[in-house]
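Removed: one protein chain of the complex. Kept in place: all other protein chains.
Note that the chains take the letters A, B and C in the order they are written out, and that residue 1 is the start of every chain.
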Amino acid sequence: MTTAQLDRSTQEVENEPLLQADSVSKTFVSGTFRKHYTRALDTVTLSVPESPPTITAIAGESGSGKTTLARTVLGLVEPTSGAVIYRGTNVADMSRAQHAEFRREVQVIFQDPFESYNPFYKVDHVLRTPIRRYNLASSKSEADDIVEEALRTVGLRPEETLGRHPHQLSGGQRQRVMVARAVMLKPKIIVADEPVSMVDASLRATILETLRAMNRDVGISILYITHDLTTAYQLAENIIVLYKGRVAESGSVDSVINDPTHPYTQLLVSSIPQPDPETQWGREQEARDEEEAEIAGCNFYDRCPLRMDECTVSDPPLYRTAPNRITRCYRYAESPVHLAPDLRSVFAPVGGD
Amino acid sequence: MTTATAVHSPLVVKDLKVYYYTRRGPVKAVDGVSFELHRGERLGLVGESGSGKSTIALALMMAHKEPARIEGGSIVLNGSNVLDDNSEQVRLRRLSEIAMVPQGALNSLNPVMRIRDQVIDGLKDHNVSMSDGEFANRVAELLDSVGLHRDVASRFPHELSGGMKQRVSIAIAISMNPSVIVADEPTSALDVVVQKQVVQTLRDVQERIGAAAIMIGHDMGLMAQFASRIGIMYGGKIVEIGPVSHIFNNPKHPYTRLLISSLPDTRSKRRLEGIPGLPPSLLRPPPGCIFHTRCPDAMDICSQEIPATREIDALRYAACHLYGDDDGKVVDL
Amino acid sequence: MANMDTTALEPQLPSSYDVTVFEEETRWVKVSGAIRRNVLLFAGSLLILAIVLFAVAGSLIIDEKRTEVGFAHAERETADGSIKEVVAPRLKPSGEFWFGTDQFARDIFAYVAYGTLGTLWMGLIAGIIGIGIGTLLGFIGGYFGGWLDAVIVVLSDALITIPGLMLLITISAYLDQLTVEQLGILIGVISWMGTTRVVRAQVLTLKNRAYVEVSKFNGQGDMEIVVSELIPNLAPFIAAAFVGAVAGAILLSIGLSALGLGPQNEPSLGLMAFWFIRFGAVPQGMWWWFGPPIVVIAIFIVGLFMITAGLDQIANPRLRTSV
Partner (left out) sequence: MTVDYVLRRLGMFVLIIFVAGTLNFAIPRLRPTNPVEERMNQLLQQAGGVHIANVKEMIASYEERFGLNNPLWRQYLNYWIALAKLDFGQSIAYFPADVTREVMRSMPWTLGLVGVTTVMAAVIGSFFGAWLGWTRTPIAVSFVVPLLLIVTAVPFYLLGLLMLWVFTVFWPVLPGGGAHDPLIAPAFDLTTIIDIVQHAILPGAAIILSSVGFWGLGMRGMMVTTMGDDFIKLAEFKGLKERRIFLRYAVRNALLPQVTGLAINIGFVVSGSVLVEVLFAYPGIGNLLYTAITSNDYFLIQGVLMYVIFAVGLMLFIVDLIYPLIDPRIRYRSA
């Protein structure tokens, strides 16, 4: 495939995305006199189409920028450069009404199902407030119906859930109420930031299955932020692997996890503790032990077991190693450089093969 | 698991009961747990929140605090019951006979002391007398054995990454060659790559010094990678215990079976199924089998009688009414 | 949403043994439990309640005239043997004058009651103003951040180091006679920094809590978030800061008044201290003069301290020593 062809395919998918993070970067500054800059996110472009509904995983370790990306998309973090565009309008420039619509249609599920609740209120508070603020119901009984239906949708019994304080529910119940809250608002997109990492294993599956059902049956697109590649594999269609704020590798989740090309993804995949005593961890190690070095080239150089001399010279571009795969590594320098900035251009349309 | 071997086992826990005394009554966090730890083996104790696994870790170290009390049973460490010890004996046993790799390593080290001093003070308080040079060598040797550069000795904790701090904790734990290492969710705050390194390090040093290890956690994947034997905890009891391959490939207890089938992997996409219902209240545990409220195979008897532990096959024990005398004899662990 | 397959997600079994079932407690069990868990708060409140009752009831029942100079009279035998009513200063406690009388023949019991009321009133004014300014600035700084926050932080850090009493003394040198209310306002205006620091720090930790962010997605605006999500959780901190501010203001005012620089025309505990220091109650051994105000002040401050400590325990559970 030539570059020209790639560009054309890019054009096709770029017909009015619902939500687009357009080359967003975020740099955090600390220090008063001598500034210290931390580049948490570095020119990432990603869009979510109006249809079909998709599930995209954004994976990486702590410090990879995955949470910063999620918070930027949600409008909680203002990008240092670039813009978040929703229905054609920059979120930063939205009118009050547009912003309210954005807040309703792009919903969130946070990692900590306990912290998501104001300890002062019963769980009802978090379900009834949005009904009131977004005028979802014209009467008290209609509001009750909406709340109860949402709870049933996520597999909770309203009578066992309502009227309780958050600490009276289990972690799994709490997180399911948060899913119910998000779903109740009939959003277009849910950004789920590590939604199951603090939930017990036996309850984890149920929540993931709920998310999947929301995508399949209600048509909500999901951005699944995670450090756990196994749940990403189970839930998502496509995956973006971030390292130090940059896209290291991206593509369909099956191919990326079963055949990782970037040394960082390889390291992540080989570190998965498989729940199978016959599949033991290998002994491969990183090049260096957690010591960071500032070099001009690839930002993974200091940990890369496969590093080469050219890696220190400049940062590698993204190479298109397969129709639905890109990787930021010089070992694939013979592949064409992927030019379209939007990661959406990498992903195959759902059911398109 | 016969009593004859008990003499040679570094740790034998029998019918251990640890209750938390609350205003509402006793919470039976650990309710009759028995297991034996063989020399050089790695036991994984798996359980979800509220299963009592961390309480066991504290009890083994005799570091449980009010309102927790050991209500019964015995903890026989290297042949003598720890519960009979006075506090000074308990203190001396820590580190030298049984050592802990703590959870949440991010704050486990004293922020105002250099790493070297935090390794040495444990030795000093166990009457190890060495010259300063010998202490320095010992510290370097310990850091080496957990894959850290010896320069780390002169650093402060905040200068180390999470993984490095946890390695320091491991170095401290093996500083007196204990016969038992207890690791309570040793990788809970760490990234997946670092998690692997830390667990492998723990495994390496455990094999090198020939200690037995107990790892406590909720991550079945981590257990599969680390343990040679796994005990499944539920509601303060061990419901099934056996060699790791048996547990994963042929689980006997319905809870184990459901737990394993709920685990996502990266081999095939499938419908994810969790375990319906919620963990039991340990304040008012259900009568009979503690799992019967969530068990898909529950029978009438399950809500009436506490199932006995049976030896289902070699070295595998489970407590479930699905198994009768034909499947295995009742044992007193 | 209606057509989705939810059968797998249905709750399946009764939850009578769930951890989530909490026994309902009777009101008395709840109250007694709360008292037992926070003895300090309870005992401190009782002390303050006693003082407030004493001051309010005392000032309602006792004639204000008793606090005036030369009020106390006693019958004395004069040189010629006749019995005559004379002004009676320095009387020891008696049935008529429970705490005796001072150098100026004022009824000390009445004076302590009215003085306590004045001091209490001043403390309340100072506390309300200080807490008002402090909370407002703390919220503005903590919640909205930016340059305004930087200014607030730097200013409060700088002002908090300036010794309050020194400042107050200096200010009073340039002012005419202060009333009790004016002193309260003045103290409130110069002592908001502690509250600002506490509130700002708390707002900073709370505002990034997931629940505050969830409320944004629930369509709540900034004002509503502050009022309905933040303030309820900050209440113990604000209450502790308020009580601390009242205690601080009382101490400051007494200090100022004891030097003779406070309000001179209304009874207050501080003014009483000024009188008994100035007119040598100590060398004269008039323990009934300097004793009562010192005891009242001590009970006052101990009570307020205990309340603050008790509120701290609510706000910071680690400080709870017993379970």
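As a working rule, a residue touches a chain if its C-beta (ideal position, glycine included) is under 8 Å from a C-beta of that chain, and two chains touch if they have at least 3 such contacts.
From a predicted model like this one, the values you see are computed outputs, not experimental measurements.
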Considering the complete assembly, the absent chain touches shown chains A, B, C
Sole touch to the unshown chain from C:L136, C:L159 or C:I231: residue C:L159
Out of B:M113, B:I306 or B:L322, only one touches the absent chain, namely B:M113
Across B:S51, B:S96, B:S262 or B:T293, the one contacting the chain not displayed is B:S96
Of C:L124, C:I169 or C:L204, the residue touching the omitted chain is C:I169
The one of B:H38, B:R69, B:H126 or B:R203 in touch with the missing chain is B:H126
Logged for chain B, residues touching the omitted partner chain are 61, 63, 91-96, 99-100, 102, 104, 106-113, 121-122, 125-126, 156, 158-159, 169, 172
Omitted-chain footprint on chain A covers residues 30-34, 36
Logged for chain C, residues touching the omitted partner chain are 154-155, 157-167, 169-175, 251, 254-255, 258-261, 273, 277, 282-283, 285, 287, 290, 294, 297-302, 305-306, 309, 312, 316, 318-319, 321
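By definition in this document, only the chains that are shown with their structure count from here on.
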So, in whole Å, the Cα centroid of chain A is separated from that of chain C by 50
Distance in whole angstrom between the CA centres of chain B and chain C is 51
So, in whole Å, the Cα centroid of chain A is separated from that of chain B by 34
Chain B residues touching 2+ other chains are 271, 273, 276, 278-279
Flagged in chain C as touching 2+ other chains are 8, 11, 15, 18-20
As the complex stands, chain A meets chain B at residues 61-62, 170-173, 200-209, 212, 227-231, 233-234, 254, 257-258, 267-281, 283, 285-286, 289-290
Listed in rising order, the residues of chain A that touch chain C in the complex are 74, 76, 100, 103-104, 107-108, 110-112, 115-121, 126, 129-130, 133-134, 149, 152-157, 160, 164, 168-170, 173, 178, 181-183, 185-186, 206, 209-210, 213-214, 216-218
Chain B contacts chain A in the complex at 48-49, 147-149, 161, 163-164, 191-197, 199-200, 218-222, 224-225, 244-245, 248, 258-260, 262-266, 269-276, 278-279
